[in-house]
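Removed from the display is one protein chain of the complex; every other protein chain stays in position.
Then we have subunit A:
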Amino acid sequence: MTDWIDIGTLADLPLRGSRTLTLAGEPVAVFRTHDNQVFALIDRCPHKGGPLSAGIVHGHAVSCPLHNLRISLATGTALGEDAGCTPVVPVLLAGERILLARPVRAAA
């Protein structure tokens, strides 16, 4: 079963913006789009590892601050002519609370 972690409220995120946290050692960028939807990606552009959390958020996409690749927030894949994919982190909006899925670790 997915273990959901409460990471804060919608109001903690800037509209059309992003904030970051570290989850199981991985940098995670949590995005809030113009229509108040929330998405989360590993904060690393598939191109050169740029911090997607610092990009401009438009529609349901973010433009990487380093070389302007557009990444789909829903799928993590590069849009347009570019290729590549960054992992999506499952995220839920429960009322105002944002819940992030804790990664499932392989049984020891």
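The definition used in the following text is that contacts are C-beta pairs under 8 Å (C-beta built on N, C-alpha and C of every residue); 3 or more make two chains touch, one makes a residue touch a chain; residues count from 1.
Heads up, the rule we're going with is that contacts and distances are computed from a predicted model.
One chain of the assembly is not displayed; among "Cytochrome C oxidase subunit IV family protein", "Peptidase S24/S26A/S26B/S26C domain-containing protein", "Nitrite reductase large subunit" or "ABC transporter permease subunit", its UniProt protein name is "Nitrite reductase large subunit". Subunit A meets the missing chain through residues 5, 7-8, 12-17, 19-25, 30, 33-36, 48-51, 54-59, 63, 65-66, 68, 70, 100, 102.
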